[in-house]
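Note that this complex is displayed minus one protein chain, with the remaining chains in position.
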Amino acid sequence: MAASASHSDKNYLNESSGIWSWLTTLDHKRIGIMYFISVLTFFLVGGIFALLIRLELFSPGKGLFTPDQYNQVMTYHGAIMVFMVIIPGIPAILGNFFLPLQIGAKDVAFPRLNLASWYLLMLGASMAVATMFLNKVDTGWTFYTPYSIRSSGSVVLMVIAAFIMGMSSVLTGLNFIVTVHKLRAPGMTMFRIPLFVWALYSTAILQVLATPVLGITLLLLVAERVLGVGIFDPKMGGDPVLFQHFFWFYSHPAVYIMILPAMGVISEILTTFSRKTIFGYTAIAFSSLGIAAVSFFVWGHHMFVSGQSEIAGILFSFLTMLVGVPTAIKMFNWLATLYKGSIQFQSPMLFALGFLFLFAIGGVTGIMLATIGLDVHFHDTYFVVAHFHYVMVGGTLMAIMGGFYYWFPKMFGKMYSEAAARMSFVFIFIGFNVTFFPQFILGSMGMPRRYFDYIPAYTQLNRISTVGSWMIAVGFLIGLYTIIKGLRSGAPAPANPWGSKTLEWTVTSPPPHHNFDVEPIVTAGPYEYR
Amino acid sequence: MSTDNHAHHFAHHFKNAEHEYQSSKEGIWLFMVTEILMFGGLFVGYAIFHSLYPEMFAEGAEHLDWKMGFINTLVLIFSSFTMALGIYYIQRDEKPKAVFNLALTILCGCIFMVIKYMEYSHKFHLGLFPGKWLDVAQTGAHHANLGLYYGFYYCMTGLHGTHVLIGMGLITWVLIRTLRGDFNPKYYTAVEGVGIFWHIVDLIWIFLFPLLYLVG
Amino acid sequence: MTWFNFAHASSFMPTEATNIAQQVDSLYGFLLIASGIACAILIGGMIYFAYKYKRRTSNDKTAYISHNTALEFLWSFIPLVIFLGVFGWGWHIYSQMRAFPPNALEVEVLGMQWNWEFQYKSGFSSDTLMVPVNRDIKLVMTSKDVLHSFYVPSFRIKQDVIPGRYTAIWFKAEKLGEFHVFCTEFCGTSHSGMLSTIKVVPQGEFDRWMEEKAKEHSEEGSLPLAQLGEKLFKGKACASCHSTEDATIKVGPSLFQKFGANENIEEIGSVVINEDYLKESILNPNAKVVKGFPKNVMPSFQGQLNDKQISALIEYIKGMK
Partner (left out) sequence: MANKHSNHEDDAHHIMPFSVYVKVASALFILTILTVSAHQMHLGPWAAPVAFLIASVKAVLVMLFFMHLKYDNLTNRVIFATGFFFLALLFAISAIDIWTRIAQSTVL
């Protein structure tokens, strides 16, 4: 530990040094940075798998891989991106770093638990990676029974890994809920917390309530493979469709665990760069809660053709339409926030506008998939693949990138190269549309997902899609370059480079070890641009 | 409002010890919700398959000895009682009595696990294994899928038993801390949390007993 | 529904071979237009505002608009009404998909890793589904191993096929021709190779085909062994994993010129490919897997082939020279 704490240049990055001071830190900001490094690594691995998938699909027939290898690559791409990148993504990196700062707290409620969450994620991730060197798993990230019971891969280890990463997610959520309830600064009422905090709070509720059901589902799958208990195995009188109910009871809310924090980031960026108060603060806050609540009622839309009953299917179709409403509210409110603003096109704003563009397409195609008669055709085709990539990549990943550029000066006290960041946006945005828009058409034509090979009629569009994936890769490489260059030689960042109004911008960049030297007293809302 | 006269130093990001206590307790409750939902998944599965195969479940329950379950229920309820008393005596600053009650709780946990062990070994002896390992010929099962019932039996009691063991470990931990004098009427968050966990374990058994042993 | 024919998407949607397919496309067309309008408002609005209100000076004043109840009500209520309308429309189509016509021709579909088998009531089975045009067909489906999903893009129908229980689907093809059948539920190694064809033919042709098949079925006993083996090899989809005419490696090892040769087996070493080896590999495929190929890929045919059929297969493999 550094002794000279009185030095005025001390901040959370240099208050102590050495790898051990990081691995044992209880500082939410340092834990956020540790999450950033680990998630970025996972993202690169998952991204390479994505490129390999597209490369195999460049032409019909056997290309790079054998069918089994393709199925493994597809499984690891999905599992890594879902469990190790997008779910921990925004909450664990940006949330950890900025949730306490935004509500004027000195730390999250349970700092030790926070560190434990990181170690759990690392433990789970290492187990998942270990399966790559044992018997590779080929079940898809959904582990549907009975295939996952019979598959020869190391499903047990993989599933326990997912269970442990789930625990990490639960503990993060639990920590955030208590932090928001108990640690707000004086005057920071629930309706003065920034919308990013509202989004994280809604996400945390989902993490706590949905993940345990995934936990028991995965444990039962382990029991199924080890003991052959038969609950999900038709050979023993069990029901594989019940597995899907249990699985999606978690995994549908998990979709909102992925997208809600992204929506929070967008609210922050849009207000800052149009220098205007958010339109309909309460509506956006409540629509976050509303999405969180309703998301528990709609899991069966993943199962329209799974053999669940017609009545259940129709009920789920109806309930799914209701989730569309709060999402539409958010979209319109963001649009209205731009109205009569003073809009500046720094790279975070470009990513936010890109988010609106892609999320609009992801949203309307979501309605198509919620329509039961239409989904029978689209289910498990590339239409679905395109839809959720528009939401998860076009939505969440754009928000991660935007949010990361937005808060980069605060996190590291340095500015990045604006030109390079804009360049990365252009490549990612165009490349993304080139990759995934053709997949909507492929899906309409009937190309099923998780296909190693396809009929020749699908060749042209698959080629376009593969070329697009290379553009995305270039975009992310430029992004990586921007970050590294900014870290090495960026100009020093002022406390508030964008002129934002939320609390994290009132402290120095990077923030001091204990966040606030004087406890802030809050007297107004978060977006008072008058 | 001050708590200076007590030794416990609260973490820097809380205003005072009470603030820390309330926050910790909320965290504990949130964790208990996850426990309820995790076990709940098993109960939902049980309820659904019970409605699909009522005779098979009845047959399965007949193989279980309700007297064992009954004794275990009483043991566990008693342990919940002593756990609650453990907290009660810490709240009243009567350390020796608190220690006695916590130790009694651990003892009850041991008795529960011993009875559970006897039950399991008896079942194994009869060939009543979970799922596909169940020996249909040896047990003379009427339903070929009786293993499914025993799948539920072993998963539910097994997960519950794991929680009993974890609970015993946690109580041992707070027992040692009590002996060390870490707790006082103003600060006993850990005991309260472990207590709530132990009661959850009891709560789940309260449902498991009639569902598995009686109704079947 | 002709007014949105342009969005009828016939350019990229597969052939509409059933009435339901047309209805699905009408709904899709409507949604494409509605989505286009929604995106035009959202994305167009965004671009317009971004252009109109771009920052001019570094201390621009902006309007302070916190909310507008009437507007917010409108943009919650209008989408809700549209969504519910779309839901109702989708429900209407779905209820037709699930309303099984009473006098349909029933065929049992058996899904397995990785092919489809269509069993007709007259007792024979086929690897392609031959159906008469303009006739209600009901498929009652089950799986032998894991989940599969029966999908015919041109009919816009799909239904998961589940081991241990039967699911059903129906269609009435109104166009002659051949249509793809895909498996859309991930089922392992050859998931993407689990294809089949539906042949829609006139009633007369269908009747002739039925007669022929029935005759073939009864004649199966009198076929020479090698020919019966060839038929079985095709019917059990062996060819989707084992090549027979050259040494190409598909999912499993090629069988071309293998009989009498040696193969290297993991942990065992060199083994001669003879009758016993082939029989064991058909009944218990994991016992001696050739080095370099994964286990648990080939299904066991225990209980599905009788001794004569196994001999026939071996005879056929012997003849691959």
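Letters A, B and C mark the chains in the order given here, with residues in each chain numbered from 1 onward.
What we mean here is this: a residue touches a chain if its C-beta (ideal position, glycine included) is under 8 Å from a C-beta of that chain, and two chains touch if they have at least 3 such contacts.
A quick note: this is a predicted structure, and the numbers were derived from the prediction, not measured.
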item: Displayed chains contacted by the hidden chain, counting the whole assembly; value: A, B, C
item: Candidate in contact with the missing chain, chosen from C:T142, C:S192, C:T244 or C:Q309; value: C:T142
item: Chain not shown: contacting residue from A:R184, A:R449 or A:K501; value: A:R184
item: Residues belonging to chain A that touch the chain removed from view; value: 181-189, 209, 213, 239, 241-242, 245-246, 249, 296-297, 299-300, 307-312, 315-316
item: Touch list for chain B against the chain that is not drawn; value: 1, 15, 18-19, 22, 25-26, 29-30, 32-34, 36-37, 40-41, 43-44, 47-48, 50-52, 66, 70, 73-74, 77-78, 80-81, 83-85, 88, 91-92, 185, 192, 195-196, 199, 202-203, 206-207, 209-211, 214-215
item: Absent chain, residues of chain C that touch it; value: 106-108, 119, 121, 138, 140, 142, 165-168
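Following the convention adopted for this analysis, only the chains that are shown with their structure count from here on.
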item: Topology of the chain contact graph, where touching chains are joined (line, ring, star, complete, other); value: line
item: A-C against A-B, pair bridged by the larger set of C-beta contacts; value: A-C
item: Intercentroid distance (Cα basis), chain C paired with chain A, Å; value: 32
item: Rounded Å distance between chain A and chain B, as computed from the means of their C-alpha atoms; value: 35
item: Residues of chain B touching at least two other chains; value: none
item: Contacting residues of chain C [partner chain A, same complex]; value: 9, 12-14, 23-24, 27-28, 31, 34-35, 38-39, 42-43, 45-46, 49-50, 53-56, 60-68, 71-72, 75-76, 79-80, 83-84, 86-87, 89-95, 97-98, 145-147, 149, 151, 153-154, 156-160, 162-165, 167, 180, 182-193, 195, 251, 294-297
item: Of chain B, residues touching chain A in the complex; value: 11-14, 19, 22-24, 26-27, 30-31, 33-42, 45, 48-49, 53, 56, 129-133, 145, 147-148, 150-152, 154-155, 159
item: List of chain A residues in touch with chain C within their complex; value: 66-68, 71, 138-140, 142, 144, 146-147, 150-152, 234-235, 237, 240-241, 274-277, 279-283, 305-307, 310, 313-314, 317-318, 321-322, 324-325, 328-329, 331-333, 335-336, 338-345, 353, 356-357, 360-361, 364-365, 367-368, 370-377, 379-381, 441, 444-446, 448-455, 529-530
